[in-house]
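Report on the structure given below.
Note that this complex is displayed minus one protein chain, with the remaining chains in position.
Showing subunit A:
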Amino acid sequence: MGLIAAAIGLLAAGVALLRLSWLRKRRGGLKGAVLVGWLAIVASFFIFAHAFGGERGIAFALLAFSVVGLVGVTATVQVRRKRSDSRDRAAEPAQRATNWTRAIAKSLLAIVLAGAASIGVGVAFAVAMPMPETDKMLIGGLMVPVLWGGGMAWTLSDSKLFRATAILLIICAAGYTIAFLPNLVS
């Protein structure tokens, strides 16, 4: 119990130092505090791992990190002045001329083609990697949502549809060739 309290205390101290430094950064900065803050956070992760074992300890530490960070944010809520300053300038997304055809094409790219490409790569990994069956299936499987998500983010932000289509088609062709070639050859 004492060990866990120490870990949470270190985590809170680390987050507090980061807060102190990052909010001060606007007025000159506090470089040493950032380093000490991160070191305290890493140290708390080690204590969690020592107390609960590597698997559960790191999971607990990540959850505690999120909670402590949010508590830090909530505890120091500021009231925005009515008269806005330059901090209150919101970032604007790129404005692009669009139409239904382009929107449908983008959706097909992001959902269908990016999905097909990511499944192709994941399955190619699961078929071709020299690893135990469960390992390559699971790692290949985990690659699919990550690649699909990345592909979605990229295709939706890239204004050049042709480029995205060409790259995704090449990835599809490469992935499915690697995945199905041994089956076709044998």
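Rule of thumb we're sticking to: a contact is a pair of C-beta atoms (placed from the backbone, for glycine too) under 8 Å apart; a residue touches a chain by one contact, two chains touch by 3 or more; residues count from 1.
The rule is simple: contacts and distances are computed from a predicted model.
Trainee: Identify the UniProt protein name of the omitted chain, choosing among "Peptidase", "ATP-binding cassette domain-containing protein", "Molybdopterin synthase catalytic subunit" or "Malonate decarboxylase alpha subunit".
Mentor: Per the UniProt record, the undisplayed chain of the complex is "Peptidase".
Trainee: Which of A:5, A:39 or A:142 sits in contact with the chain that's absent?
Mentor: Here the residue in touch with the unshown chain is A:142.
Trainee: Among A:13, A:111 or A:174, single out the residue that touches the unshown chain.
Mentor: Here the residue in touch with the unshown chain is A:111.
Trainee: Could I get the residues of subunit A that touch the absent chain, sorted low to high?
Mentor: Residues of subunit A in contact with the hidden chain: 18-19, 22-23, 25-28, 52-53, 55-56, 59-60, 62-63, 65-67, 69-70, 72-74, 76-82, 84-96, 106-107, 110-111, 115, 119, 122-123, 126-127, 131-142, 144-146, 148-159, 179-180, 182-183.
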